[in-house]
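Every protein chain of the complex appears in place save one, which is left out.
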Amino acid sequence: MTATIVTLGELMMRLSPPRKLRLRQATSLDVCHGGAEANVAVSLANFGVESRFVSALPDSELGTQALMSLRAQGVDTRFVFRGAGRMGLYFMEEGADYRAGCVIYDRADSAFTCLDASRVDWDAVFDGADMFHLSGITPAISETTRALAERSVSEARNRGVHISIDLNYRERLWTYGVAPSEVLPAMVAQADTLIAGRGDCPACLGMDGDGENGSDEWVTTLGAKLKDRFANLTNIAITIRSSTTAEHHAWKAYLQQGEIEVFSRAYDMQNVIDRVGTGDAFSAGLIYGLVQGMSAQETANFAAAANCLKHAIVGDANCVTVDEVSALAGTTSFGRLRR
Amino acid sequence: MTATIVTLGELMMRLSPPRKLRLRQATSLDVCHGGAEANVAVSLANFGVESRFVSALPDSELGTQALMSLRAQGVDTRFVFRGAGRMGLYFMEEGADYRAGCVIYDRADSAFTCLDASRVDWDAVFDGADMFHLSGITPAISETTRALAERSVSEARNRGVHISIDLNYRERLWTYGVAPSEVLPAMVAQADTLIAGRGDCPACLGMDGDGENGSDEWVTTLGAKLKDRFANLTNIAITIRSSTTAEHHAWKAYLQQGEIEVFSRAYDMQNVIDRVGTGDAFSAGLIYGLVQGMSAQETANFAAAANCLKHAIVGDANCVTVDEVSALAGTTSFGRLRR
Amino acid sequence: MTATIVTLGELMMRLSPPRKLRLRQATSLDVCHGGAEANVAVSLANFGVESRFVSALPDSELGTQALMSLRAQGVDTRFVFRGAGRMGLYFMEEGADYRAGCVIYDRADSAFTCLDASRVDWDAVFDGADMFHLSGITPAISETTRALAERSVSEARNRGVHISIDLNYRERLWTYGVAPSEVLPAMVAQADTLIAGRGDCPACLGMDGDGENGSDEWVTTLGAKLKDRFANLTNIAITIRSSTTAEHHAWKAYLQQGEIEVFSRAYDMQNVIDRVGTGDAFSAGLIYGLVQGMSAQETANFAAAANCLKHAIVGDANCVTVDEVSALAGTTSFGRLRR
Amino acid sequence: MTATIVTLGELMMRLSPPRKLRLRQATSLDVCHGGAEANVAVSLANFGVESRFVSALPDSELGTQALMSLRAQGVDTRFVFRGAGRMGLYFMEEGADYRAGCVIYDRADSAFTCLDASRVDWDAVFDGADMFHLSGITPAISETTRALAERSVSEARNRGVHISIDLNYRERLWTYGVAPSEVLPAMVAQADTLIAGRGDCPACLGMDGDGENGSDEWVTTLGAKLKDRFANLTNIAITIRSSTTAEHHAWKAYLQQGEIEVFSRAYDMQNVIDRVGTGDAFSAGLIYGLVQGMSAQETANFAAAANCLKHAIVGDANCVTVDEVSALAGTTSFGRLRR
Amino acid sequence: MTATIVTLGELMMRLSPPRKLRLRQATSLDVCHGGAEANVAVSLANFGVESRFVSALPDSELGTQALMSLRAQGVDTRFVFRGAGRMGLYFMEEGADYRAGCVIYDRADSAFTCLDASRVDWDAVFDGADMFHLSGITPAISETTRALAERSVSEARNRGVHISIDLNYRERLWTYGVAPSEVLPAMVAQADTLIAGRGDCPACLGMDGDGENGSDEWVTTLGAKLKDRFANLTNIAITIRSSTTAEHHAWKAYLQQGEIEVFSRAYDMQNVIDRVGTGDAFSAGLIYGLVQGMSAQETANFAAAANCLKHAIVGDANCVTVDEVSALAGTTSFGRLRR
Partner (left out) sequence: MTATIVTLGELMMRLSPPRKLRLRQATSLDVCHGGAEANVAVSLANFGVESRFVSALPDSELGTQALMSLRAQGVDTRFVFRGAGRMGLYFMEEGADYRAGCVIYDRADSAFTCLDASRVDWDAVFDGADMFHLSGITPAISETTRALAERSVSEARNRGVHISIDLNYRERLWTYGVAPSEVLPAMVAQADTLIAGRGDCPACLGMDGDGENGSDEWVTTLGAKLKDRFANLTNIAITIRSSTTAEHHAWKAYLQQGEIEVFSRAYDMQNVIDRVGTGDAFSAGLIYGLVQGMSAQETANFAAAANCLKHAIVGDANCVTVDEVSALAGTTSFGRLRR
């Protein structure tokens, strides 16, 4: 059985200097495409899942190029509108060692920003869908996309589609006059699955764990509070990243399914190639585990292995197969050349 | 004696695919910086002239990078403001043979678009200035930049600075509700030097020559009409480009100085590398000839040689010296390797 | 109304040195994908036609990459089998000026070579199809692919699908012991549309025109003979290429539709970027003209403009839109930068 | 005194994506050449040894390019035949952090695969030779190359040339119906020097050490068993690699010379650039130590340092000098910039 | 208040292979520009300080290119002479893991080497200057530059400008027949600030600390001896680098200001990108701290953070802002992507 999963969000063109140059040093920029929900869509398509993406792109060569990147990876793009507005961009200066990376968003007035919820044929979008995934970035961009996000959640809810929300707090977004805490709690209250990073719950839900942020105590107490507040949630995932440098990160995840609480395997990544989209890789892994009916521990480990692999993939989206993720999740012998 | 020349306009980041790929095929984009008046400023700085540029750039890495490109070439950037607004961008898909090139402007809401004329210290800008050069692109962008352009012309006029205007008509600009013919005639009426391409006078001044557009008759009759209408103009330059393909262009210019009318040497360029900024290269050459006191024929030939060389330079701005332009203008033995 | 067109053939990975280096000088090779019928499929998909491709690719990363190239361009890949066999490769050393280019085929034992006709669900393949296009390369590769080609033609014929055949003679193929003249005449006898280059008819059909090969007389007499021999053909297209150097080609086409005979506009291309796939670009243009119901002259001109543009596109397939082809076909003002 | 060393094997073209991209993401592939015995030959030539290579390459530009790579490094290529057959290829996707690398062999029907032992002038090949080195890859490829390998060993034996064999087990080879354990024991029984990695002896000789694979106990007990079984061996080397990730490997070697048993210095390599050919670099270092008459400890340390340096060299072959290897072997102050 | 700082030295073109290739493997070389004092000048300009550089460059395209690199970064180049002599070059083979990097100087007979002290207008150079910085490289190059260095120090001294000297010992320089110990002590005796690496004082001043080189005891005893010998020094900085491999370095600094002695924060850098110029980055950070009136501890930490960041910047000069250095100096949360 193949699951059908819908995501909705913005796909941007990413421009980043090669060879870890600074932006100001660059005489060329590498191009790829990404966006939180698009990354989840692409990763799921690479897992062999039927992956539908709802979005809007400009009616220009740049929009066509972005669309091609989705099609190449097997995403169903029938619900990607083409029309007015810019191509959303972001410039990324990769970090290196102790030099932190930096993103410059240039996405104002993009085609997605203008996507009105009324243009979407929600019946068609959710036809046969098993899950719907959304991140906190979409309501953060503009009034229009906030309305789109809220509408999409209610449309999914009305059709009984499982809803997954990744809070995905970005402090540089949310500039149109509304705070995440005014928007996200209501959306989470309708969801089945919640995904949160270390800083997301305080900023988006006004909630925090006890003890040191990132500690096991902090995670489990936060998990308990979330369970108390949002009884609707059947899956609560909290991810814990610790970075020593831009290229050295440690990572693990916590997953709560009702009474069951597990921690995933932890990874210590010393040669991170591309940190962007690793959270989305986790989301896709989690969703895959859920639709495949894996146990909580298997799901957490599969999603953590997906996240780990993404750190070693250039570009926003996790270009790996289920076999590769399973192989990593199931071994302790790392890094052998297969030949 | 070194002349001091002021230009005012927008500097954009240009993103173009390598190897004549289409935009949709590109996995990286080459970066350079340009803009009509900035190109003139850079070319003049490369000619050893004191070149001042008035503009605005965002207070970001992208703005710093753009500023560095000007400083590297020796442009005086004391009057380049830093502040709010985006980095103006344009994507350029180079043409090849019979495939036409294409520019996608992405300059709305740039820092320059927001530059209010009241922020500029006009006394300092024009202190010791010999000439002021402006193009029709600046008033085409927004209401704010139109006001800036008009103010700059009157400030220059009040100080007796020689004013040069390149009409530079771009049909994709002028989208804020005003037609070029409502703006440019009044500016030309205050100028000393006018530069126009084949399509500029009809669109911007509502004027046309007689006979076939681009023919000698057309040029000279247009020149006569311009002289009649704008008695203030001491130099009227009309440029005539004919393109067989994207890489094969023929080019010459007409220059009128009162009773004197000359045609420059004509060039037949069969391996054009970069067509962008060739008009600006001509403007810079013309300005250089004027401030150096060259004869009309020398000026036209110098400016035409500058234009010709620019077709063989990668990037928007004419990265050549006076010696190189003079050498081309003075020879009929082309293309020898100097060793 | 959108037409549905089926093509069948091999998709190869192409490896070619950058910067016009010789193969022996290369320290990296540029990668793209192509194959005669695949190029037609991609070009048609770029024209907005429903384009189905029947083929086989290995079950490896290389096969996935090839598949992604088709999907990105919007080709329907449901009938691309995955399985045993190598990835078909070809190395291409681009020509330059008087240095001729060279192709090294490395396609023996590819997955496509092993594609047995019995694995294909012909009903599904031709469901709703308007046209079927095949080239003489498929029967040239191996016994198996010859059988596949013959079967596909008869399956299309049985369903009344319009059949188009491009003879596409390659002297380095046809190495399995059968001559093209033993195979192709019978296939042409079932077709509706025939496409032939200057050397194809002598080699594949044992037929030739009168007078100098490539002259108008030669073309029209050959056309008449083909009409006499193959009464089934409603469209006979003959293409005439003359190359001065590897980068300077002249090209035009002849199209016969019953009593109507036309020559397309002729193009003189002096800066050819990529000559591979230009014939396939013509085939796609011809097919598009036919399914759109263009007149013979319009069809010939559209197809010739498509061919001309392909010479300025990097890669095997014609990455251009209908608007771009029409614009070239309808203008005599070439090479202007659109901005 | 300069030693003369003969190796025999296949030289392949390696194609690998730049920037740690996955194969499916690559728009270009970096090219180099390598093969187990060729790598040993090149490394020895870089050590100043007279290095002769016996092989076959296709009579094409690709074969010429491969030959040039050997000649550039100073290998004696008089015994490299040119003729029919493909160029052997392999595609390599480099690993990164926890993402394992992967090799796709595409070497079937290569020119080397068809090299018949009878074409080789064995007298000339071994004229003045001090040592002959072979790896278990050659007999793994095809029946023909197995015969070639067996013949070469007996020819060397007959002439009293010291024989070195690296078992080099690759599970994806050995596909022609014979198991390594049917072939290699007889060859080892004629050799003087044996080189084995952690998995080689079980697979090729049906032998294993006691205790945990890779532990000192395991190594020494395996060494003892090998000594018992193959009394002819004067040098038994076992290499022990442990990889934490694709870029983090630990490595050391064991060397037994009769009663003498030593371990080399161990290296902990945290930023591996290219893991391929590191075993061959060890073999070359070992051979160099033997022909130079170094002590067992010196030999083991020299060979281990050679291996270590190879991890920091792009390409299959160890492009380092004796001075560089000796410098690393003799210092504990690593990584200083020499200036 | 903005400080004005003068440096004097050579600016070279650096040529280094991409992708950590060895020089012998390179088919292209990356270009940047650097030199000890130029690096300090550029870093200070990036800190917003008025930075003047005294030097000489050839009157060629290569000299112009070098000059452009300084101007781009905002260095005042009015005192960079143009004239006879070569462009000073150096080839750099980056190290990798256990493979040490290597510099090949090719700077003999450069334009700077011929710069006679009498050509410099010292009044103009030091007009308004707060500090003058020089390194031991300038007197190491040639008799002429030694005289230039000595003259510059006395000119600065006569005008009461604070003098900073970085000993910067390079054993491959100092080839013109004079030892550093014959030159540098006299210069240090006129200075206010001294900067020394672990090997500098023994080689240049004939002085050493007690205990193991690099230990805290060694540093503090050396500091005490320097204080005793050079009572004129108000700042004594000693830097301690330990390298495990070419890409793994640990680093900290000692700073003595009269009775105050502090150690900077220590950094453990595991993914060094470019080690060249890190000492100069420290010097610039130290100078900045001094002119800003930071405390000893703040100064040491700021300079150490500047040094640390430079390890993650491609090129010789530290292309970072004060905000970035301060951010690193003030945090213990490293490597977070700013978005």
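Labels A, B, C, D and E are assigned to the chains in the order they are written; within every chain, residues are numbered from 1.
Just so it is clear, a contact is a pair of C-beta atoms (placed from the backbone, for glycine too) under 8 Å apart; a residue touches a chain by one contact, two chains touch by 3 or more.
This is a predicted model, so every value here is computed, not measured.
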Counting contacts across the entire complex, name the shown chains the missing chain touches. B, C, D, E
Per the touch definition above, residue among C:L21, C:A147 or C:V262 touching the missing chain: C:L21
Interface with the undisplayed chain - residues on chain C: 19-22, 24-25, 95-103, 105, 170, 172, 243-249, 270-271, 275-276
Which chain D residues would touch the chain omitted from the figure, given the whole complex? 68-69, 71-74
Could you pull out which residues of chain E are in touch with the chain that's been left out? 15, 18, 22-24, 26-32, 60-62, 64-65, 68, 86-87, 89, 91, 93, 102, 104, 106, 108-109
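The rule is simple: only the chains that are shown with their structure count from here on.
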Shortest contact path, chain B to chain E, counted in steps: 1
Write down the chain pair in A-D, A-C or D-E that repeats the interface of B-E; the criterion is over half of the contact pairs matching by residue number. A-C
Centre-to-centre on C-alpha atoms, which chain is most distant from chain D? B
For the copies chain D and chain E, give the interface type as same if over half of its residue numbers appear on both sides, and as different if under half do. different
List the centre-to-centre spacing of chain B and chain D in whole Å, with centres computed as mean CA coordinates. 62
What parts of chain C, by residue number, touch at least two of the other chains? 18, 27, 68
What are the touching chain pairs in this one? A-B, A-C, A-D, A-E, B-C, B-E, C-D, D-E
